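Below is one structure, written out as C-alpha cells; comments come after it.
Missing here is one protein chain; the remaining ones are kept as they sit in the complex.
And then subunit A:
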Amino acid sequence: MPSSRTLKPAPVSVGVSIPKLEAGEKVTGRARYVDDIAVPGVLHGRTVRSTVARGRIIRVELDPAFDWRGVVIADHKDIPGENVVALIADDQPLLAADEIRHAEEPILLVAHEDAERAEAARMAVRVEVEPLPAALTVEDALARTALVHGDDNVFKEITIERGDVERGLAESDLVVEGEYRTGWQEQLYIENNGMIAERDGDGLLVRGSLQCPYYVHKALMRIFALAPDRVRVIQTVTGGGFGGKEEYPSMIGGHAALLAWKSGRPVKIVYDRLEDIAATTKRHPSVTRMRVGVMKNGRLVAVDADILMDGGAYVTLSPVVLSRGAIHAAGAYRWRDARIHARAVATHTPPNGAFRGFGAPQTLFATECHLDRIAERLGMDPLALRLANAVRIGDVTPTGQVLKESVGAVDVLTRTAAMADWTRTRERLTRENAAAAAHETRRHRRRAAAPRPGSAPAPSARRLRRGIGLSLALHGAGFTGSGEVRLASRAAISLGADGRPVILTANTEIGQGTITAFSQLVGEALGVPPSFVIVHDPDTRAVPDSGPTVASRTVMVVGGLLEQCARAMRERLELFAETPIAGADEFRRVAKRFLRERGPLKIERQYEKPPGITWDDDTYRGDAYSVFSYAGCAVEVEVDLDTGETTVLNVATAHDIGRAIHPVLAAGQVEGGTVQALGWALLEDVRWKDGRVWNHQLTNYIIPTSADTPPIHVEFVDDPYTYGPRGAKGVGELPMDTPAPAVVAAIAHATGVRADEIPVTPERLLAALAAREKS
C-alpha cells in the first residue's frame, strides 16, 4: 500500500489492482448493514399483502382477539401526499386502496417495538377480497382475457426500422425462423431489501440498502408532499443489488417512512428471504420471434425480430427495459435491413424490474441462439459465421448509429476462440461423443469383469456427452438514448478540513468496488494515492445527484465527471501554490493553506454528451449509446443423458470494456455475471401458483453454488474509448449477456437437441431427448 507520508509522486494506480478499499470493513465484520443498525426506540414494520392476483378489497378486519396495544397501523388513508411510487409512470400505489392488481401487493402496514409482536399483528389482519379473473401470462394479456393496463394491456411499444426488411428477406438465399423464451430471474442479492425511516425535524430521514438514493428521494417527496430539502436519503452498506435495489427501495422506504410519520418513532422494515423473493421485482421474462435472411456464404442480410416482455402489473421500469432489449436485439452484427418490434405487456403478476442487463440478455439470447441455428442450416462453423458478420468500425446499427471507435467485437471473438481452443476442442468433443455412443452400444457384449465388493459405480456406467458453444454480445454503456442528457448528472470533489479530497456522488458501492475505482481515478488525477481520497457516503443532503447506480454507467459516466473535477481541482491548487503538486503530504499542505486563505473549495461538473451524439426518442433513430462494450464467451458442458443434467465444465470469455480501471475487480464482475447468467440458463426457474411465487425460498429457488461454478477464464481486450475516463467503458452488465446462448449451443453440440427456452432444466432437456429418440 502506498503510504500517504511519501514525498515521491503517487504511483500509478489506474489499471493496477490495488487492494479493494471497501473490503476491510466487510471482511472484518465492521461494516454495518441496515439490519445491524440499532436505532433507539425503533419499531419493526411488517407488510400485509394480497394473496390473490386480482380483486377488490371489501374490508380489512383486525382480529378482535388480538392485543393491538402498541401496534401502529397505516394504510393508504394515512398517506399525506400522493399514494404513488413515482417512477416513469405514476400508476403504482404505495398501498392498494381498493383495487388489487397482483399477488403480494401491499395493502396495510403494521409496526411494533417487538419484532415478534409485529409479525403476530401481521398475521392478525384479515383482508377480505372479492377475487376477479386475472391475466397471468403474456398470451392471456394480449388476448385481453382481463384488462390490466389501458385497453390493450400494452405498456409500451417500440419499432426500430432500417432498410427494407421484406425486400431483404426476399433477396436472401435462406430465411431462418425461430422463437426463443427466457424466464423470470430473481436478483438474489445476499442482503434482503431493508430500510429505516425516522422523522428528522419537520422532514424525513430514510436510510437503507439501495442503489439509487435520488430515486427514493423523489418518491418520498411525492408520498409526503415534502420539499426536496426536507427529505434526506442515505445509503447504508449494501449487500448486493443487481438492479433489485434500483426501484424497489422507493416502495419499502415509503412504507417505513409512512409508519414513522404516523407514529413519530423510527421504523425499520427488513424483509426476510421469503418475502423478498415473493414480493420484489424480477427479470422480465421474454418471447422473441426471429426471422433472418442470410446468403449461402453466410452473409447476414435482414433481421425481423418481434419481442414480448412481461412487465407485470405496473409500469415501473418496463419501457426502458424494453427499449434496451429492442436496441440490443440485432446483436453485434451488421445488417442491411432490420425491423425490431417490441412490446412490454401488462399482466396481473408482481411488477418485473431492473436486473443486470436490463432487457438486453433476453433479446441477445434470442439473437445468439438464432445465429447458431443459422450456422447449422448453412453447415457453417458458428465462429466463422459470427466473425464474418461482427460489427467493425464504421458499421451502422439498426438505429442508424455509426460505430466510430472502440469496437472490439472481432477481437473478443478471436480471443475467446483462442482461449477455448475452439476448433480443436469442438472436433475433439465430437469425436469423443461418437466414441462414447459406440462404446455404450458395444459394452454389453463384452464379458463382465468380476465386480469388486463395495465398489462405487464405475464412471463408465454414466452416459455422458460433451459439447462446446460460443456467443458474442454487445452492451451499451450508460442510459439509453437521451437518458444521460436528461439525467444531467452532477458529481463533485471538495476539500475536507483535514486537507484530503472528498468525492461527492450519489453513486453507491454495492459490492462492485465503486469506492476503489473512484478513488483510483481521482487519486491519479490529483497525484495522490487512492487511499488518501475520501468517498462521502451517498447522502442526498451532502452529495449532488449523479444519477442512479445502474446501466454500467458508474465508472464510465460518473467516473468521467470525477476525473474532470479532479483535474480542475489540481489545476486550481497548483495555480494557488504556484508549483506542481505530487503526493499526499504536499497535497494536504497546499489544501490546508488554500482552506485557510481562500475558504472552502468544491468543484462540480455536469454531464455533457460527447460530441456528435444525437438521439430521437420518437423515431428511435440515432446514437442509442455513446459507446458499446463487447464480449465473447465459450462454454463447455457435459450432459448426463440419463438425467438431463447439464454440468458446465469450463468458461472462456474475453471482454472489451475499453480499459479496465481495476483489472481484478473488473474480472470479478465478469466472473460473478457469468455465474449469474449460468444460473439463468440452467437452474433458475421461478415457479408460479395462482399468480404467486411458489418457490420463494433458497431451498427451491435454485441458484448456482460454488460447487456448480466452473473455472472461468477472463481476458480483457484493450481498446480505450476516447470519452471514458482513462478509456473505460461499462462492464457491470455485459457478462450477463453471453453465457446463456453459449450454454444452449454447447448442449446442442453435446446432444443434438437445441433448446429454445431457458432455463434448460433437466426436466426440459430430458423430455426433448426422449422426443428426439422417438422421432
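Everything below uses one rule, namely that a residue touches a chain if its C-beta (ideal position, glycine included) is under 8 Å from a C-beta of that chain, and two chains touch if they have at least 3 such contacts; residues count from 1.
Keep this in mind: contacts and distances are computed from a predicted model.
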- prompt: Which choice in "Protein-methionine-sulfoxide reductase catalytic subunit MsrP", "Electron transfer flavoprotein subunit beta", "FAD binding domain-containing protein" or "DNA ligase (ATP)" gives the name that UniProt lists for the one chain left out?
  reply: "FAD binding domain-containing protein"
Message: Using the document's definition of touch, tell me which of A:58, A:225 or A:274 contacts the absent chain.
response: A:274
Message: Just to verify: which one of A:78, A:113, A:608 or A:645 makes contact with the chain not shown?
response: A:645
Task: Please pick, from A:119, A:139 or A:395, the residue that touches the omitted chain in the full complex.
output: A:119
- line: Against the hidden chain, subunit A presents residues 116, 119-120, 272, 274, 440-441, 443-446, 448-449, 451-458, 461-463, 641-645, 647, 683, 687, 694-695, 697, 699-700, 702, 704-708, 762-763, 766-767, 770
